[in-house]
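These notes are about the structure you will find just below.
Here the complex is missing one protein chain, while the rest keep their positions.
Moving on to chain A:
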Amino acid sequence: MEIIMAFVCGFLFMAAIYLILSRSLLRIIIGTGLLSHGAHLLILTMGSFKGSAPPVLSDGVTDYVDPIPQALILTAIVISFGVTAFFLVLAYRAYQELQTDDMTLMKGSEDHE
């Protein structure tokens, strides 16, 4: 199971990097979304898949999943959700102001010497 997950994470990172390196702003934002998905899946994998029982620990229970990674993912998902929302609004605003969503046209400053 870990091996499959490693490949899935790797595939997500690959797709994310491909999208982030593209020129269109919207694709870049989708890329950052995929990147954070890959990271979250990686946390889940790092918590290991031992045990099929819920992450509840009480006396006498030996079969349980480590609850910490799930708590971490929940936090990280909320944060990446907020950042992505902000990023999308910013991209729209930048598109209105700069009249382009092409990153190659957004480089440098006007007042070069």
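Going forward, contacts are C-beta pairs under 8 Å (C-beta built on N, C-alpha and C of every residue); 3 or more make two chains touch, one makes a residue touch a chain; residues count from 1.
The rule is short, and it goes like this: contacts and distances are computed from a predicted model.
Asks: Can you work out the missing subunit's protein name as recorded in UniProt? Choose among "ABC transporter substrate-binding protein", "Na+/H+ antiporter subunit D", "Uma2 family endonuclease" or "Molybdenum transport system permease".
Replies: "Na+/H+ antiporter subunit D"
Asks: What chain A residues would touch the chain not displayed?
Replies: 20, 25, 28, 32, 35-36, 38-40, 42-43, 45-48, 68-69, 72, 75-76, 79-80, 82-83, 86-87, 90-91, 93-94, 97-98, 103, 106, 108-111, 113
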